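Omission of a single protein chain aside, the complex is shown with its protein chains in their original locations.
As written, the chains take the letters A and B, and residue 1 is the first residue of each chain.
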Amino acid sequence: MSSTFEPVILGFLCNWCAYAGGDLAGVSRLQYPTNMRAVRVMCSGMVHPDLVIDAFGQGADGVIIMG
Amino acid sequence: MNIQLHTLSEVTGFNGRPGHFTVTVQKHPRYIDMDKCIACGLCAEKCPKKVPDEFNMGLNKRKAAYIKYGQAVPLKYVIDGQACIYLTRGKCRACEKFCPTGAINFEDKGETVQLQVGSVILAPGYKPFDPTGWDFYGYGQISDVVTSLEYERLLSAGGPHMGHLVRPSDETEPRSVAWIQCVGSRNTNNCDNGYCSSVCCMYAIKQTLITAEHAGAHSIQQTVFYMDMRSPGKEFERYYENAKTRGIRFLRSRPHTILPGPGGNGVCMRYVTEDGAVHDENFDMAVLSVGLAPAPESRQLAATFGIDLDPYGFAQSANLSPVNSSRAGVFVTGAFQAPKAIPRSVTQASAAAAAAAEALHAVRGTLTRRKSYPVEINVHGQAPRIGVFVCSCGINIAGVVDVKAVAEHARTLPHVVLVENNLFTCSVDTQDQIAARVREHQLNRIVIAACTPRTHEPLFQDTLREAGLNGYLIEMANIRNQNSWVHQREPAAATAKAKDQVRMAVAKAALADPLETLTVQVDPKALVIGGGVAGLTAALGLAEQGYATVLLEKSAQLGGNARRIAFTAKGEAVQPWLEHLVAQVRNHPAIEVLTEARMKTAQGSVGHFVSDIDVNGHVRTIHYGAAVLATGAAESCPNEYLYGQDERVLTQLALDRRFDTDPDAFAGDGSIAFIQCVGSRDAQRPYCSRICCTHTMRSAIALRERHPHINVYVLFRDIRTYGKREALYQRARELGVVFIRYTRDRKPHVTADADSLSVACTDPILQMPLVLKVDHLVLAAAIEPNATEELVSIYKCGINADGFLNEAHPKLRPVDLAVDGLFVCGMANYPQPIEESLAQAQAAVARACVLLSQQEMQLDAIKSMVTDRCDGCALCLDVCPYRAIRLVEAVGQNGSTTRRVATDPALCKGCGLCAATCPKGGIFVQGFTPDQLRAQVTAALQVVNE
Partner (left out) sequence: MIDIRIGQLAQTFDVHRNTIGNWIKSGRLRAVSTVGKRYLIEKEEMIRFCMSAGIPLQRIAALTGSDVPPSPSERPIIPSPIKREVRMSAKPIGAVMVVGGGIAGIQASLDLANSGYAVHLVERSAGIGGAMAQLDKTYPTNDCAM
């Protein structure tokens, strides 16, 4: 693997905590890498296993479920 | 929209009569136009002036142009007129040059307004006690001595070190921390604060537990120096016990001197333990658990409003009307009334709301507004025509993300017919513009690439509705908070991410369907279960606000425990008041009292419940929109200390009964002993019963005042006379009541002979065994909840391990039950004195009125939906946290039965646990359908697959 590898990570973020935390990170100007693409969900428990498999199947390097 | 916020404002004048007050409010200048400020923070960034940040207790600096903290409400900057270089020295105006919206207004002079109101609620709060000048604790001289609020900021992720715990002197991680309790509380020597601040024991325990979490791998030695550990609240005792098992050291001692530690870092503390030994110990940090003191401005406030303050400077109020001030129409609440923790403040605030509203209920809704919208355009079956609006947010987004490139990208996406870039998409003129574009281009889906939907989606939903579109046809791409602000150094990567975000939003929006917000008709009637003081007060409050109320009591009599109580802690006579209260309830035209009544069933949900009630053998059906559960609690029957075997051993209520009927019933006694915590704080009932210490103080004082010759002994574990009740403990000691501490593993031992009772114990100061010969022994028996299993199973509400009804949220919704439409008050929730039960009852009234005052209730449309694919396997039933799903059977045309789940939209919160559990796509959440989520995933990963 080359050192320039940039993983594509799909994130499922709970609206009430992780997504809110993401917003707060913005207000606080905390800097972090750009690799994650966030999908807002109403609860991390809403994420169906099929969806995670789907994501990997379509080429995601990682999936993070935050809630 | 019916709350008008006046920030930077003070009340300077007040007159009128209840229902018709005129209040003069002085509004100080903000120097920033609230309508123009978009909270981009440039003014603060460019401001050259730094001042100590009071929000972080001065531990770091802020600018003269600032917001208090990141989540401030209103999220609008302010210029500190005392610090601003231009306003103090006439030069600078840097912020004005950089503000992208021209919001800075140095000409702001503030204004004075006169407001007409019917009632007033005063909640100015408290100020933390300032230990500056107490040289023996070294605060202000030794940098590693901090107050508990400073320590709180050090622990906080939003604090000066972003949650990295370091001590101030050298910014290293402390290995040992000591807390000193009761700094500025229970102290009439160095200050005038004879009261207990009620919250410091618990927050100190909390800080130790959070500190342990921060410590990670290496442990931090933690010691709490205390006088009495006061954890008399729900789940508080378990919290304390938990802290003890985590190795936190609790030492009953009051350090008398703090000196600088070795090398000028940390502290050296000298203290004496109970056995008389003097210890010197070094700690890396000392935390002073400072108390709650009346805010300095509350004296001025009291003078302006003409209300009375108590000797400490808190608002004066009676125990039997806990939120009424000395002036009619003016109500007091929160820590202004007495030091109290958050749940009690929230409860009392709701109580004050109920009291303030009661006199005004005839004019309810006369000054409030409701918005009306045009009829919705039916977009069903139309091909998506998506409009994308990319916001520059001044330079907040455009400074990092190439918004033009993002807009160009958006144009290439399927279904997109219009793309615009706005300087500020949220501004009023852009809102009008969006509405115009919807009409011009027949847009039927909107994507806004801007900030976070958590704060701005409601605004854009509103714009859509004004343009005649369903509010759920919008999708936001969060390219500010979760992009430009957090990737400031990577503009190219940020732009690529923004394109992905917009593509994901467009993909989801294309599949969006208009959603119908469900409305529930509200039955404007209430049910109150329990006829003690809490239930009576709740029923009367609801009826006074105009709602027909049914009061259910299982026994034949109203009044509950209060019938056996002569006086409140403040000495107010309970019986005449109770008689009056019962008569008011009995005679109220809007209240129906059902005694000897039991609930049998309850169907329906919030807004429309139906119950069968068994009234003395006859079944009645009643309809109601909300219910208040006030089932109460009772003094338990002790099973130790010879109770029931020797008639000289009494419970507190038995003592009261004899003493109240004949004040000289104990005149012949030489000695009387009280034993505290009988059946409380033990393995069977691991909670504190909260009221017994105060009760014993009252009894002991009454006995000593009436019969100075009687020796009164109190055997206790911790004296928990919280708040202003501490004055009773002090009075008891002044009257010569002898207090002897015992521990749970060395309980007193009671034996009896014909002449007297012998109570054997160990004196912890003398370290000697003691035997007290007494004529009567009074047991402070635990308070246990009345049986509620039946009700709990009918309503499916929760109880804690001790059998008390559980509130929906211990801090923020202290009188709501987890089941919507149900409320709790009184001792059914936790043991508490009359004044707290009354406040909770009034709070339950306020909370129920929020519900009952709506003719119909709008529910959020984000709900689960059952599809044809459901085969009734019922896997989702168990995972639903709101019990909103049930299994139904339907008979088909060919006579075969099919099973399928059905959801109750009134209970569903749209969490989607059911959707994730379902193996066959039989249930999903509207607005977050599997197709939509999959479309987002596919859109996000498109780059990988290209």
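Criterion: a residue touches a chain if its C-beta (ideal position, glycine included) is under 8 Å from a C-beta of that chain, and two chains touch if they have at least 3 such contacts.
No experiment lies behind these values; they were computed from the predicted model shown.
Asks: Taking the whole complex into account, name the chains on display that the unshown chain touches.
Replies: B
Asks: Can you say which of B:86, B:126, B:283 or B:643 touches the chain missing from this structure?
Replies: Counting the whole complex, the residue in contact with the absent chain is B:126.
Asks: Touching the absent chain in the whole complex: find that residue among B:97, B:364, B:706 or B:886.
Replies: Reading the full complex, the residue touching the unseen chain is B:364.
Asks: So which of B:206, B:270 or B:620 would be touching the chain we can't see?
Replies: For the chain that is not drawn, the touching residue is B:206.
Asks: One chain is left out of this view; which of B:52, B:247, B:311 or B:670 touches it in the full complex?
Replies: Result: among the candidates, B:311 touches the missing chain.
Asks: Thinking of the whole complex, not just what is shown, which of B:74, B:264 or B:374 touches the missing chain?
Replies: Of the listed residues, the one touching the omitted chain is B:74.
Asks: Which chain B residues would touch the chain omitted from the figure, given the whole complex?
Replies: 2-11, 18-21, 23, 25, 30, 55, 57, 67-69, 71-74, 76, 78, 115-126, 128, 149, 152-153, 155-159, 163, 202-203, 205-206, 209-210, 233-236, 238-239, 297, 299, 301-303, 306, 308-313, 316, 318, 320-321, 324, 328, 333-336, 342, 345-346, 348-350, 352-360, 362-368, 537, 540-541, 544, 572-573, 576-577, 580-581, 584, 810-811, 838, 842, 846-847, 849-850, 853
One rule holds in what follows: only the chains that are shown with their structure count from here on.
Asks: What does chain A use to touch chain B in their complex?
Replies: 8, 10, 15, 19-20, 22-32, 34, 37-43, 45-51, 54-55, 58-60
Asks: Show which residues of chain B lie in contact with chain A when the two form their complex.
Replies: 70-71, 158, 452-455, 478, 480-483, 485-490, 493-494, 496-497, 500-501, 504, 862, 879, 910-913, 915-916, 918, 925, 928, 930, 933-934, 936-938, 940-941, 943-945
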